[in-house]
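As you look at this complex, bear in mind that one protein chain is not there, while each of the others sits in place.
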Amino acid sequence: MINDKKKPILEIKNLSKVYRTKRSIFGDSGNDVIALDRISFKIFEGEIFGLVGESGSGKTTAGRLIVKLEEPAEGKIYLENVDLTGLKGKGLRAFRRKVQMIFQDPYQSLNPQLSVLNTVSEPLTVHKIGNGKTRQGLVRQAMKSVGLSPPDDYLHRYPHQLSGGQRQRVAIARAMVLNPRFVVADEPTSMLDASISAQIFNILSDMREKLDLTILFITHSLAAARYLCDRIAVIYRGHLMEMGPAEEVIRNPKHPYTQALIDALPKFGDCGDIKHYGTLLRADSEALGGAGCPFYPRCRVAHRTKCCTGMPRLEEISDSHLVACYYALPGSEIVTEGDACFYAT
Amino acid sequence: MVHAVKTDKNISKRFRWIDPFQEGWSIFKESILGKIGLTLLIIFALMALFSFIPPQIDPMYHPMTGVDPEISHSTGPSARHWLGTDFMGRDLFSQLLAGARVAFMVGVSAAFMSIFLGTAIGMIAGYSGKGIDTLLMRLADMIMVMPTLLVILILSSLFGQLNIWTIVLIIALFRWPGVSRVIRAQTLSLKQRPFIEAARVAGASHLRIIFRHIMPNVLPLSFLYMTFRVTSAIIIEAALAFLGFGDPGTVSWGMMLQWVWKTGHMFNAPYWLLPPGICISLITLSFYMLGRAMDEVLDPRLRKEEGAG
Amino acid sequence: MALLEVENLSIGYRTRKGYLQAVEGVSFCLEEGKSLGFVGESGCGKTTIGMALMGLLPPNGQVTKGRILFEDKDLLQLSDSNMRSIRWQKIAMIFQAAMNALNPVHRVDDQVAEAIQAHNPDLGKTNAMKQVEGLFQLVGIPEDRMRDYPHQYSGGMKQRAIIAMALACRPKLIIADEPTTALDVIVQDQILKETRNLQREFNLSMIFISHDISIVADVCHDIGIMYAGQLVEYGSREEVFRSPCHPYTRALISSYPTLTGKKSQLTPIPGETPNLINPPAGCRFCDRCPGARTSCKTEPPAWEEVGPCHSALCHERKL
Partner (left out) sequence: MELRRYIFRRIIQIIIIFFVILTVLFLLFRLAPGDPVSRMIDPDMTPEDAELLISQLGLDQPLWTQYVYYVKNFFTGNFGNSFHYGQPVVRIIGDRLPNTILLFTSSIILSALVGIFLGKIASWHKGKKTDTWMTIGALVTHTVFLPWLALIMIWVFAYKLDWFPITGMISEEVWLDPDVGLLAKFLDVLHHMVLPLGTLFLIHFGSYLLIMRSSMLETLKEDYIITARAKGLEEKVIRDHHAAPNAALPVVTSVGLSLAFSINGGALTETVFTWPGIGRELVFSVSHNDYPLAQASFLLIAFVVLVSNLVVDVLYAYLDPRIRY
């Protein structure tokens, strides 16, 4: 596919983010939440990269760091080889033109006091692109491209006069009007009905074709990621567990957590060739703080000492398929129940 | 996709902003409280307007300096003095009219100032967060635990008699924290809302975000609080005047009450005791009712109630 | 004899914008020990049906037509106090937002015990608590967490507590309204599995309400597809999914991404759902339907048997 170009547009190196809970001057120690723990990956030009994880896995944090809504605790983000950390002034403005975000909840991501025209044209106004007339032209074009046509029917409406799907399309139009290079889509369909979701998926995938766009698609659904993405990465409690071409990761998951995710998905439609892995313990006990693999407490195949002392590194096991698990590496494949150490609570 | 639009295509594109206003007005109209409040307010406004007339007719109707040459004591209502006269023979009705003017003046100007301060400080604190937020909110907490009336008492013990504008200023300075807490909370929750983040991602500056995205969303709340601040300002001024610390150059309802109380007429001059008290109570009531009716208009939860699942 | 029989149920809401016909002419029946799933998009009336079965419609909502026969009694004719004794004892409910379904200022076990004691007033507090213990064991909540407050629970545990509560009086029928919507896939899977096991164990009848077609497909014997306040297709799971008949059902299935099959198959449904304050005269789906004819716009469709246990509300007469 597009992968053969292999020109990275975004590169993330050892990215960490810690949320400090409020502390008072009298020193009651809050619990710090590690949202991301030294993750690294690259996104290639023109691809749709899926970041899949459950709530609290850090997937949204990663997206927010990339669009600079938040600053990382550690690590670097490079967009087209420009370091984003500490970007200010002119550099930041140029960056804002290139990178946009689509938010999860279209009911919250549009200002109720602004009309569709004002919402979609805001990025143009901010970046001083064109004048009143040419701006309207660009807005109309963006709205047509997300299927809000004829645009005149929508331009002067307010968000409360739109349905959820229409709102999300307005939000996409707002992101696209600047003709960005890179878009972070943070669960853009989780608040929408299934039939509307499919519309949004198709709009995103059209956009990529037409505008030569790169998209980071953040989702909790492996199925949606499979449908839309070229490559996916599975994230769990701030760690990347597995990364690779979408089909490959879903057909041939190596990490017990990915396997558990696939197990857990309700089987629907034609599912003859989906395997059942059974890698999950029934009781999910609390996470052990410390150096071990975060999935250790729930993992059926984990080794009692090896897995709870060190987090395995993300390593390539086959062509561009990376896994962070001791048992997925060539030579240590003991994913059979006989050899695995049973950890019972 | 097309069919959904057809129905309101012929509604003109212009004046869309008027929709929410009309919707709000229709909810407001249904509220009995709103209607009573508005009617009362119009009556008081007319009183304030007409307060200029009596002194024009005859100098003895001047609320402050006018004295009926024929009587120099308190008398009951008569054709000459519709509500009677006070202890030195001044016309109570013209005093009552003048009191309406003072009440509006004090209430609206103090409320406006404190709302302006409260909104600005609340937005700044909520939006900037961290140190500035803590500092401003500690200041607000501190002022909030100060009983305004007693503070003004202490100040007048230090600075002597305060004039009406000083009183208004002090009321404004001490009544903003409540507003700013509400506005700050609203700003904080708005700041979390993705549309603010979307504006940031689009590259909007902080000023643009504050004025374009946050302010339009907090202003309705500010206006709501303004009605409540008007009542509290009127009450504080009236109480101050009642205790004898009002501006001696004005005739306010509180001062009328002080005179009836201090000159020992309260047991035998109901025509003097009742009108100013009723007026103060009703004007605060009307602003309060107006506020509650507006609250219903603004409360989005109330409208959500009818959404069927 | 069916446990629950609903005939021609219509429910409306009075709103500021006008009268909203949320549910119209819905009929179905449910046997003992079976489960029935309602699937539809938000605002299609599925939650309203659940609330009507419990007799818990909001004050502005009203059943305008139809009957709800439960064990041969019409629930709509019952007095308030009779209805109250049926609630939870015969029909229990698992709520959509488990997060908010527990009262934050009371302890979880007290809230479960309360349900038991409300229907067995003679049972002492200690006996009730013993039952609660058993229930919590059943759904897998550790004993030392029983006396916690709801905010100390994770989402999955709250949902488990709600399930324990639903089972408290050994009801015949449980209505589960989006029981797993707020949960992650793995927890959702566990909860669904447990629900299925409990259903089998206690021979419960269940009504599943969900927007997620895959969950219903996973759990239910019979399936009802709802669109814009109407039931548009009804039948056994196998029939409905193997040979979907109504164009909406077909569209719904094909717009759902799966882990298998070809990627290009995802076809979205164009357009938006109609406004229920002024519903279209004919078929409500005709504006979005690929095979709609002009007559679809004006004539309301009628129920059509398409199989032994399978019917659809469509003008198209062929299977």
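We call the chains A, B and C, going by the order they appear; numbering starts again at 1 in every chain.
Here is the rule we go by: a contact is a pair of C-beta atoms (placed from the backbone, for glycine too) under 8 Å apart; a residue touches a chain by one contact, two chains touch by 3 or more.
Since the model is a prediction, treat every value here as computed from it, not as a measurement.
Participant: Per the definition of touch given earlier, which of B:M60, B:A238, B:V251 or B:M294 contacts the omitted chain?
Facilitator: B:A238
Participant: Touching the absent chain in the whole complex: find that residue among C:M93, C:I225 or C:L259.
Facilitator: That would be C:M93, which touches the missing chain.
Participant: Hey, which of C:A115, C:L167, C:A228 or C:L276 is the one touching the hidden chain?
Facilitator: Considering all chains, including the one not shown, the answer is C:A115.
Participant: In terms of residues, what is the contact footprint of the unshown chain on chain C?
Facilitator: Residues touching the hidden chain, for chain C, are 54, 56, 84-89, 92-93, 95-97, 100-106, 114-115, 118-119, 149, 151, 165.
Participant: I need the residue numbers on chain B that touch the omitted chain, in ascending order.
Facilitator: Against the missing chain, chain B presents residues 33, 141-142, 144-151, 153-160, 178, 231-232, 235-236, 238-239, 242-245, 257, 261, 266-267, 270, 273, 276-277, 280-281, 284-285, 288-289, 292, 301, 305.
The rule is simple: only the chains that are shown with their structure count from here on.
Participant: What pair of chains is linked by the most C-beta contacts?
Facilitator: A-C
Participant: Approximately how many whole Å separate the CA-defined centres of chain A and chain C?
Facilitator: Using C-alpha averages as centres, the distance is 32 Å.
Participant: I'd like the Å distance between the centres of chain A and chain B, where a centre is the mean of that chain's Cα atoms.
Facilitator: That pair's centroid distance is 50 Å.
Participant: Quick check on chain B: which residues sit in contact with 2+ other chains?
Facilitator: In chain B, residues 1, 4 touch at least two other chains, as defined above.
Participant: Mark out which residues of chain C touch at least two other chains, giving numbers and ranges.
Facilitator: Counting only residues that touch two or more other chains, chain C contributes 270, 272.
Participant: How about chain A: which of its residues touch chain C in the complex?
Facilitator: 54-55, 163-166, 193-199, 201-202, 220-224, 226-227, 250, 260-274, 280, 282-284
Participant: For the complex, give me every residue of chain B touching chain A.
Facilitator: On the chain B side, the touching residues are 1, 4-5, 9, 13-14, 16, 19-20, 193-195, 197-205, 208, 212-213, 216-217.
Participant: So in the complex, which bits of chain C are touching chain A?
Facilitator: Within the complex, chain C contacts chain A at residues 41-42, 140, 156, 184-190, 192, 211-215, 217-218, 241, 251-253, 255-261, 263, 266-270, 272-273.
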